[in-house]
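All protein chains but one are shown in place.
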Amino acid sequence: MNSLLPSISVLTVIYPVAIAAEAMSGALAAGRRNMDIFGVAVIAFVTALGGGTIRDLILGRFPIGWTQHPEYVYLVISAGLLTTVIAPFMHNLKRVFLVLDAMGLIAFSLIGCSVAVEMEYPTVVAIMAGMITGICGGILRDVLCNQVPVVFRRELYASVSLAVCGMFLTLRAFGVDADLNTAVSFAAGLLLRLVAIWGGWKLPTFSYQQRWE
Amino acid sequence: MNSLLPSISVLTVIYPVAIAAEAMSGALAAGRRNMDIFGVAVIAFVTALGGGTIRDLILGRFPIGWTQHPEYVYLVISAGLLTTVIAPFMHNLKRVFLVLDAMGLIAFSLIGCSVAVEMEYPTVVAIMAGMITGICGGILRDVLCNQVPVVFRRELYASVSLAVCGMFLTLRAFGVDADLNTAVSFAAGLLLRLVAIWGGWKLPTFSYQQRWE
Partner (left out) sequence: MNSLLPSISVLTVIYPVAIAAEAMSGALAAGRRNMDIFGVAVIAFVTALGGGTIRDLILGRFPIGWTQHPEYVYLVISAGLLTTVIAPFMHNLKRVFLVLDAMGLIAFSLIGCSVAVEMEYPTVVAIMAGMITGICGGILRDVLCNQVPVVFRRELYASVSLAVCGMFLTLRAFGVDADLNTAVSFAAGLLLRLVAIWGGWKLPTFSYQQRWE
């Protein structure tokens, strides 16, 4: 047991909330494409658990996380289907939802980072594992809904994941206690994301329209 | 050898027919996008063997099925290329083709389900393995052809896969002989799918057009 890794107990509380929030965002995206309820369930599942699946595949970590936790599968599918009922009222909950989504992004990033560190991958791979866990679910959702992933164009989102992973690994290198490190990185990341939404902060964009043909 | 699993011999007869039918559906989709014959071969391959590949990856089952069966690779690529020649006449065979496609869906689902059961994954994972095998080939085909997967919008399709997997696992839990179970589940699934096509049965759709921005 490596005491510089986040205690499982801290993130275990946030994790189910996070995957439920991601599942709901997936269900709304499916609704924008007029999918049937089966499609809604699939997109909910993929959005919530797809990032962790890709991380586990790339790190060669078998069995894949959710295959050992049927309760998560039921949770995300239920959250997705529930969304089809409560969608008309969700607009009023926009702010709650954005906060839950931000919490999900950061919890996923910290978990992904920790998993790679535990497996003794190099630092850059740990950062990428955190980002893959944080953003790949949303990328899969957008690819299945046939649109360019919003994560590549939105206010600071993936960069928040990067910042959180970088902060966590830096504090860890300085020997900061894992629980404290997790709490501090989580709070800082959440603050950064919420300020970015509030201020509409975006990364500079690269436009290239020249045709070579 | 687990005698509650379908005897390999039963599905082995259907499997080559099924992957050839799926390869042909992939080739037609490639033709709708004016791809070159190389693209046709790739889409045929991915449609026929992509679902099983994703299942094997997610279950951590190496080596991946088709890498040990070059004959399947040759079969699906041949079926895809043959389609470019016989496409003008295939419209007349529409009904035959839909039946073959339905047989493929169900055979894939039963095989996927059995593989996960053999590896002692939980029940919900076995159901998902069945569905992944049944529908992911078609999803990959549609993503590569840049369209929203039809499986999320068509008459009962993925739900047939779900029903077949559920039925198979239920009968198995009651101790029904594997060959009988396979035959009964296969026939029931095929009937359900054909009736759904005939009656235009669809799942309820979820539409959500509200913009949050």
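Descriptive notes on the structure:
For reference, chains read A and B in written order, and residue numbers begin at 1 within each chain.
The rule is simple: a contact is a pair of C-beta atoms (placed from the backbone, for glycine too) under 8 Å apart; a residue touches a chain by one contact, two chains touch by 3 or more.
Not measured: the values here are computed from a predicted model.
For the options B:I37, B:V96 or B:V195, the residue in contact with the chain missing from this view is B:I37. Of the listed residues B:V17, B:M119 or B:V143, the one in contact with the hidden chain in the full complex is B:V143.
Those residues of subunit A that touch the chain absent from the view are 57-60, 121-125, 128, 139, 143, 146-149, 151-153, 158-159, 162, 202-210, 212. Where subunit B meets the omitted chain, the residues involved are 27-28, 30-40, 42-43, 53, 57, 62-64, 67-68, 70, 73-74, 84, 87, 91, 94, 143-146.
One rule holds in what follows: only the chains that are shown with their structure count from here on.
Superposition of subunit A on subunit B using C-alpha atoms only gives a rotation of 120 degrees, nearest 5. One simple way to say how far apart two chains are is to compare their mean CA positions; for subunit A and subunit B this gives 30 Å.
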